[in-house]
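Only one protein chain is missing from this complex, and each of the others stays in its spot.
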Amino acid sequence: MSKLFNIKEDRSLFPEKNEQGKIDIDLSSHKYLKLWHGPQHPGITGNMSLEITLLGDEVMDCETHVGYLHRGFEKLMERRKYIQCFPIVCRVAVPEPDFNEYCFASAMEELAGIEIPESAKWLRTLVLEMARLASYLMWIGGQAGAFGQGIIGQWTNYLRDSMLDRFEELTGGRVYHMYIIPGGVRGLLPSGFKQRMEENLKFIEQMMKDVERVMFNNAVFKKRSVDMGIIEKDWIYKFGITGPNARAAGVPLDVRKDNPYLVYPQLDFEAVTATHSDIYNRADVRRRDLLMSVDLIRQIMAKMPQKGEIRAETPNVLHWKVPAGETYSKAECTRGEYGYYMVSDGSEYPRRINVRGPSYTHAVSLLEKMIINCNLADIAGLMVSLHTYPPEIER
Amino acid sequence: MGKINDILSPFTAWKHLVNEPLTVKKPLEREGADRYRGFHKNEIDKCIGCGTCEDICQNAAIDLVPVEGIETKDGDSGLRPKIDYGRCCWCALCVDICTTNSLSMSNEFKWIDEDADNFLFIPGADDKPWNNSEKGWKKPDYNLYDPNRVDMQELHPEDRDKSFIEIVQGYSKEQALKEADRCVECGICTATCPAHMGIPEYIRAIRNDDLEEGLRILYDTNPLPEICGRICTHKCETVCSVGHTGDPLSIRWLKRYIADQNPSERFKEILGTDTIEQNGKKIAIIGSGPSGLSAAHYLALMGYSCTIFEKLPLAGGMMRYGIPEYRLPYDQIDKDINYILSLGVEIKYNVTIGKDNTLDQLHKDFDAVFTGTGLHLGRSTRIPGTEHKDVHFATDLLREISLGNEIPVAEKVVVIGGGNVAMDITRSMARLQNQKFGKVNVIATSLESEDIMPADREEIVEAREENAQIIPGWGPQSIEIKNDKITGLHVIKCLSVFDEEGRFNPKFDENIKDFFEAEMVIESIGQGMDLSYLTDEIKENLKMDNRGRIIVDNNFQSSLEWLFVGGDIIQGPDVIHGIANGHKAAIGIDNYINSKK
Amino acid sequence: MSKEHTEKRIVYSPEGDPIEVNPLQDYFCEDLPEVHKASSIAILENFRNWARSRSLWVLGFGTGCGAIEMRPLMTPKFDAYRYGIQWRPTPRQADVFVVSGYLSVKTLKRVIRTYEQMQGPKYVMALGSCTINGGMYWDSYNTINRLDYYLPVDVYVAGCMPRPEALLAGFDQLKKIIREGRGEGYNKYAEEFAWYKANQKKIIKDWDMPDYNW
Partner (left out) sequence: MKEIIDRLQELYPIGDFKQQNKSLALITVDKDKAVDFITRLKNEEGFLHLSIITAVDWLEKNKFQLSYLINNPTTKNSFVVRVMIDRENAEMFSIHHLWEQAATYQRELKEMFGIDFPGSPGVDKPFILEGWHEIPPYRRDFDTKNYSEETYFPREGRTKNVPAEYMKQKLYPDE
């Protein structure tokens, strides 16, 4: 019987597992049903599909199929100048483009030896936290929705939109911000921004109390999520799990703390952790992380310099040659460690850029393992709780 | 207990039942933010069609296309960006890098169409509802390329005002790389340069630190890079697209950098001119000025055997005898000329055509003749008093200085004229006064007001740094002479120089007068040509316009098909036109000789 | 997926009897799409068009990044439901396909299948630069450049990505088109079926499905 899911019925009819821990499936025996879950499926987070083999309504085997959103970013960047890569990197991850922009810019700045101005650092941190907040708000709606609570999504998508309005004001873009340009940022805070932001934050805090009451203190949600889909502590490094998924298991992996970047050392925060990583705990860690983002945004707004240079002096971007070298720049996004591995050969074009999205491990190898013995109805909830996000897998 | 709470607490959501809905009432009327990156706008008159937006666009969304009503002219390609909204990603990099600041974005974002082919438009030219929108993305407060020029190191005024040592020190490698980095490679400058030099290409060679390639590009169109790198009138810089919102590139100093950094003894090797196949044809060239040298260079490359006839003891024409050494050192002239001579060009010095030899004789002895004799005669204002012996022409004095002869220097000097030659003589006089009297008292006065003075801006600034007074906007009236000695120049205020049709027609206010004290007056209001070497027979057959200029075709061939004419007597006056004329004439001569066969 | 599942094979019933199946014949309809003629009675046709335009049921298939802007539309901020627009989970219930941005070849295949499974009259709304001329992935080896070569598009919305307000304006325009009886994309698809199929097959190399997925 699986430790993962609290299934309590008689398991004697279920087949034995072989040495690899898998079940020998003979489709012609008519016991099993093969089901394709996605890509056109409302319960899925982005386009990916799961090829599931079911026995009854329990998953016996699963293979994830990705690649529906493959655009070949890493190839496209090789034939674009560095500055031309800047507008396209944000497209790798739609809900939180800023982490891409930041990782790309900081990797490039490190290779080029550019120090960005102080106020640009604060503004970058601000948009990263805003992106985290917006992304969590969207995620929380998905998590509740996957367990049948449509109302949470209705609330939080409105809250997310209020954050997008602030983004629009600050960066000129609603979803794709293209704000963290190599060398700095593209604009100072508009007048009245802080006040409007504070109103948004207050409303978010107020609504999050309701979310807590309606979603987290909810018998149905607890029933479906507590002790469901547990990530064991010893899997963390074995599978390369990062972010809230790891923190919920009590492993405080948070790049903001571990390898502090931008102005995080000057901010007061702790990595949010829980004791064991089931769906409920992961959701709770994300909720607390969300509230911490609210707090961090307040701290940033209070401490940041009022004006100053927003972009360091750089060579002419039309022929910016980055010295040969390679580096890896990472940041903590909502799903975990987000990183850009950049190799330069000293020319105007990057030699190679590799994007590390945390879903790469969460949605493929980890999901394939965790989904075994999961009930068909819980698949969506499990996927959302791993915060899988396909575009960063295939890029 | 906890379980009961878990069942009841979700019901608290009911409290929102009475709340006002937060839905946007009229979403279609909602505007984008002030900074929103919406649809493109372009101030089409400000735009110069440099294509930098096209270069930076990673989506190949921008094409440059001709637009009705926009003419191709110096500094404006006549093209305007056409944007494909089937490609655009609204990153606004095109706005941020726009050299003229003409491109911007509105905060409008709704464009619905049934035909996908319609999403191509020319911002500014096509009538779009957002053209007048005030809000939207504007170029932010940073630069994607450096708008500021790398300062050139120059001698301090105190260090230079006594000697004729070269003022401009030239760029170091680091400075040249930094300056070359500012180029956006639009190529607008190439059309304006009379020689159509490959300016973006040689600047790229500097960036790639491939100066040999740079030199090859220079010699493609200009055989006098050391000279041009110092004294070219740099029309390219006036149209430089980077100059619209910042300092233009110092194209001239970059050219000089390439020429300076390549050692003269390696020129032939770099340029691949060690051996040139001779074709046995002979060309005579009169005058070793820029046009003559340029023609000789390109003819020599084609295998012609060229002989230059020079009236003065050294080659270079006006470049040597008209431009003071502090601007153009003689050894640099020699560097350029020696290279041309090394190609097998011969110069016969101290030969005056019309005296020592005749044009008819040259016609007989050579397959073709090129003449570029330049403007060496001074022109007079013809105001009362100009016949006095202490009234001189600037060109004469400059020539004497270059020849090493002593010239008369007075304690108080007035120069009439506002061109580069006037500045040259003013600054030379300042030096000589400093050497002789230890102080400077020279006034240069021009008809033109300061903003339209024909002299280069930096010449005026540097002259003032050297304590010469530049007083523009006065018309000379008469030279006051007392006891057979000049005492000064009477002037009246000049209101305008050109009339509405752009013709020279100065207007004065007789009531505003001034008097500049002087013991010596130098006229520098333009030069005339000396065509006395043309025999009457030739003159009869030679077509000339009503102002006495020889009429030539595109290849500088006159109506006498063996006679080619170029340089200041046709176009200019300046060096770069001379070089361009010489190059074209060389091609013309080649065509002419090939057609004779 | 491989080609195997479209090939003829023998399966066994629970009782052990062999059954020969030819998937393409047995599992799918072999008919090709037909043109739906408009009714000759003008008033009836107008009524139909009016009714169709008043309830646009959108297929919940986010093919590209533009899908993210559909959530604000489904939720209170922009609330598209008040305009008669709602999202449906299955193609059988939907009549508007919003192609939200770039399409990789792998997705295009699924999009074609889903589109063909939708009930006529059906409409396609294409979002963003990517569907018009390739957008920022114009030189990518894995994304198509123009959608109208593979599916009939009724209306385009410019933007990268289009905002929810622009989407609403797009729906507005689509309603107008339908009311005017110009929403003929699905008929065009039936008429020029061979051309569309040839284009689709040119880029979907391993064609392992029936020609028409109905």
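To keep things simple, chains are lettered A, B and C as they appear, and every chain counts its residues starting from 1.
Please note the rule applied: contacts are C-beta pairs under 8 Å (C-beta built on N, C-alpha and C of every residue); 3 or more make two chains touch, one makes a residue touch a chain.
Computed from a predicted model, the values in this text were never measured in an experiment.
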Could you run through the displayed chains and say which ones the absent chain touches? A, B, C
Of C:96, C:132, C:177 or C:190, the residue in touch with the unshown chain: C:132
Return the single residue from B:10, B:38 or B:51 that touches the missing chain. B:51
Considering the whole complex, which of B:22, B:65 or B:351 touches the chain not shown? B:65
Please pick, from A:86, A:239 or A:264, the residue that touches the omitted chain in the full complex. A:239
Among A:56, A:72 or A:190, which residue is in touch with the absent chain? A:72
Hey, which chain C residues sit against the chain that's not shown? 105-106, 109, 132-134, 138-146, 149, 199, 202-206
Using the touch rule from the top, list residues of chain B that touch the missing partner. 49-51, 63-66, 72-73, 77-79, 84, 86, 116-117, 120, 186-188, 190-191, 196, 200, 554, 584
What does the interface between chain A and the hidden chain look like in terms of residue numbers? 66-67, 70, 72, 74-76, 78-79, 110, 237-240, 242, 251, 253, 258-259, 325-328, 330, 337, 339, 341, 343, 351-352, 354, 356, 360-361, 364-366, 369, 394
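The rule is short, and it goes like this: only the chains that are shown with their structure count from here on.
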If every chain is a node and each touching pair gets an edge, what shape is that graph: line, ring, star, complete or other? complete
Taking each chain's centre as its mean C-alpha position, how far apart are chain B and chain C in Å? 60
Please work out the Cα centroid separation of chain A and chain C, and write it as a whole number of Å. 29
So the centre of each chain is just the mean of its C-alpha atoms; given that, what is the distance between chain A and chain B in Å? 56
Would you give the residues of chain B that are in contact with at least 2 other chains, written as numbers and ranges? 22, 32, 58, 89-90
Where in chain A do residues touch at least two different other chains? 87-88, 158, 176
Can you tell me which positions in chain C touch chain A when the two form their complex? 11-12, 14, 59-65, 67-69, 71-72, 74-77, 87, 89, 91, 102, 104, 106-107, 110, 114, 136-137, 139-143, 160-161, 163
Can you check the complex and tell me which residues of chain B touch chain C? 21-24, 27-28, 30, 32, 39, 58-61, 84-90, 109-116, 119
In the complex of these two chains, what residues of chain B are touching chain A? 3, 5-7, 9-10, 12-13, 16, 22, 32-37, 52, 55-58, 89-93, 96-97, 137, 140-142, 144-146, 181-185, 204, 207
